[in-house]
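Pasting a structure below so you can have a look.
Only a single protein chain was left out; the remaining protein chains are all shown in position.
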Amino acid sequence: MAKTRGHISIDIDECKGCELCTVECPQDGMAMSTELNRKGYHYALLVEDVCTGCTNCALVCPEAVITVYRENKANKTKEKVAVITDVRDNITVTVS
Amino acid sequence: MSAASEGIQCAYIEDLDEVWARPSTLIETTMHYCPGCGHSVVHRLIMEVIRELNIQEIAIGVAPVGCAVFAYHYMDIDMQEAAHGRATAVATGIKRMLPDRMVFTYQGDGDLAAIGTAETIHTINRGENIVMVFINNGIYGMTGGQMAPTTLEGSITSTTPSGRDLAMHGHPLKITEMIAMLPGAYYVTRQAVNTAKAVRKTKRALMNAFKYQMEGKGGTSFIEVVSNCPSGWKMTPIESNQWLENHIFKNFELGDIKTPPKE
Partner (left out) sequence: MNTKVLMKGNEALAEAAIRAGLKGYFGYPITPQSELLEYISRELPKRGGSFIQAESEIAAINMVYGGAGTGERVMTSTSSPGYSLMQECISYIACAELPCLLVNVVRGGPGLGTIQPSQGDYFQAVKGGGHGDYRVIVLAPNSVQEMADFTYLGMDLADQYRNPVLILADGALGQMMEPVIFPDYNPEDHKVDHSAWATRGKPNDRDHNVITTLHLVSEKMEEVNLTLQEKYRTIVQNEVRYETIEVDDADFIIVAFGLTSRVAHKSVELARAEGLKVGLLRPQTLFPFPTNILSELADRVRGMLVVEMNAGQMVEDVRLAVNGKIPVSFHGRMGGIIPQPEEILDRIKLVYNVNEMETA
């Protein structure tokens, strides 16, 4: 597998079934469930093992219920999501 | 959090790093918005920016009447609900009392561009050092889908049953271009949240706007987000996002309208 390995987890009971994530997935790895969740919606699922952890699905998810994971290539030192210093005095924010 | 009952499981998830998760500043609750609504995305983006800039303790938000009136249920910061149209006046009162706080308004098109037009223009003309977030979805969502000042010509709403007729209802108001002319406007941009790419850009715009407020040198930062209203437009969320691309963005072009002078 040449691609970066990734995965998502979805809080399916909070999904409102808008389907926007399924359109946004560049790997076409997502689909809607046949079951209904507690709210009565078909919920989003990762159905193909093709996730690269690109975060696109999470970015368009209105309910913010998708958590995204990605492999740490070559077991490098873990990179942080954001480096924050006290910005009130000195604005330095790095978002990787 | 429930585990998925269908879909693929991941055996190696322990080996992976969490690279995206719901921001802690967004309160763990179900938002009242309809499925696919852009409001939820913009709420989350503001909360991401506030968390990443580490300004939760000094942020004060103002959400007036409109679909976003309950924003205070979702944003874990001090907030004031405002009367319809008056968010920027309220924000002005807050900012003048507490100039070192990060104050922002979150307003819809009816609020900002109809009933609150005077407040919008004069707040920006005073160059109040606040961030204004303007959700333009071309409709009055909360009251049942009536025409908004930004509704496009020909669009059917519950008060333009035959489509917006310019002779009867006037023209769609491009208030963002109007306010960009004001000397008090420091940063004016029009963004969207219909794709991941657009979401990234909107977040960057919000990040810039709050940084400008911290630096306190310019004036008002104004971020319009052209968004959808699947329920009001009577479309699926996917159709509504396509409608944005095919029709709305042709009239409300995305991009920066006024950027701060280069230093």
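Things worth noting here:
Order as written gives the chain letters A and B; numbering starts at 1 within each chain.
Quick note on the criterion: a residue touches a chain if its C-beta (ideal position, glycine included) is under 8 Å from a C-beta of that chain, and two chains touch if they have at least 3 such contacts.
Remember, predicted model here, so these are calculated numbers, not experimental data.
Although one chain is omitted from the display, it touches the following shown chains in the full assembly: B.
Here one chain is not drawn; of B:Leu16, B:Val69, B:Ile179 or B:Ile257, the residue touching it is B:Val69.
Only one of B:Ala59, B:Val193 or B:Ile223 touches the absent chain when the whole complex is considered: B:Ala59. Annotation: of B:Glu81, B:Glu177, B:Glu239 or B:Asp256, B:Glu81 touches the absent chain (contact as defined above). Contact residues of subunit B toward the unshown chain are 56-60, 62, 69-70, 72, 75-83, 86, 89-94, 96-98, 101, 118-119, 121-122, 126.
Following the convention adopted for this analysis, only the chains that are shown with their structure count from here on.
Note for the complex: subunit B touches subunit A at residues 1-2, 4-8, 10, 12-13, 15-23, 26, 30-31, 33-41, 44, 52-55, 58, 193-196, 199-200, 207, 211, 214-215, 230, 236-238, 241. Those residues of subunit A lying in contact with subunit B across their complex are 5-7, 9-14, 16-20, 23-24, 33-35, 39, 41, 45-49, 53-72, 78-79, 81-82, 84, 86-88, 91, 93, 95.
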